[in-house]
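Of the protein chains in this complex, one is absent; all others appear in place.
Then we have chain A:
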Amino acid sequence: MNNYLDKFNALLVQLKDTEREEVVEFYREYLLDAQIQEYDECVAELGTPKQLARKVLADYSIKFNEDLNGNTSKTQQSRAGIRTIWWVVLALISTPITIPALLVIALALVVIAALAFAAVATVAALIFAATMLAISMLVAGVGVIGQSVWVACFYIGAGLTVLGGELLVAPIVIWFVNLIIQGISILVQRLYHRFVKKNRAERGGRHHAKNR
């Protein structure tokens, strides 16, 4: 049992010390009261330490993210969003669910990833193209400065305008990327609620219902 709880404890490094102690104490007390001693029995009762830890952490992370939405900056929200996606994906992977559900989740994740990648790649390509255009205009402008000052002025001016325009749209681009991350985070949370909560958490009662 201690071996099981040590492993469980080690997997909860993300939590604050007080919270981690509270979770581990809860399950220690539970296993003592259930008179469960052996590692294998613990696994039969609560799942592997990894499954239990991921379940606990996914629950924390989602609560954490919900708390965040009110009063924090977009960057913090994005970071929390990415963390949520990560933990929920881990929780899903460690969850014994039916094959069709797994296929649906896998497909959904692949589609979401593809869409997000496409959107980010498009934006990156546009920015890259605009930057290259601006740089070549600047180079061309400097190149012709000996021959015609006015043509040089035109090219340099146009190049600087493009660069300036990019700086202007930069906040919009950052907002857009944050929006994508937030959107995916919410989608993944819904997936989590749809499949994990219903399939695993509330299915339960395997041993007690039968044996006692």
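By definition in this document, contacts are C-beta pairs under 8 Å (C-beta built on N, C-alpha and C of every residue); 3 or more make two chains touch, one makes a residue touch a chain; residues count from 1.
Here is the rule we go by: contacts and distances are computed from a predicted model.
Undergrad: Given that one chain of this complex has been left out, which of "PadR family transcriptional regulator", "Xanthine dehydrogenase family protein subunit M", "GMC family oxidoreductase" or "ABC transporter ATP-binding protein" is its protein name according to UniProt?
TA: "PadR family transcriptional regulator"
Undergrad: Which one, A:4, A:27 or A:192, makes contact with the chain that was left out?
TA: Among A:4, A:27 or A:192, only A:27 touches the chain that is not shown.
Undergrad: Out of A:56, A:109 or A:137, which touches the unshown chain?
TA: Final answer for the missing-chain contact: A:56.
Undergrad: What residue numbers in chain A mark contact with the hidden partner chain?
TA: Here the touching residues of chain A are 23, 25-27, 29-30, 32-34, 45-47, 52, 55-56, 59, 63, 197-198, 200-209, 212.
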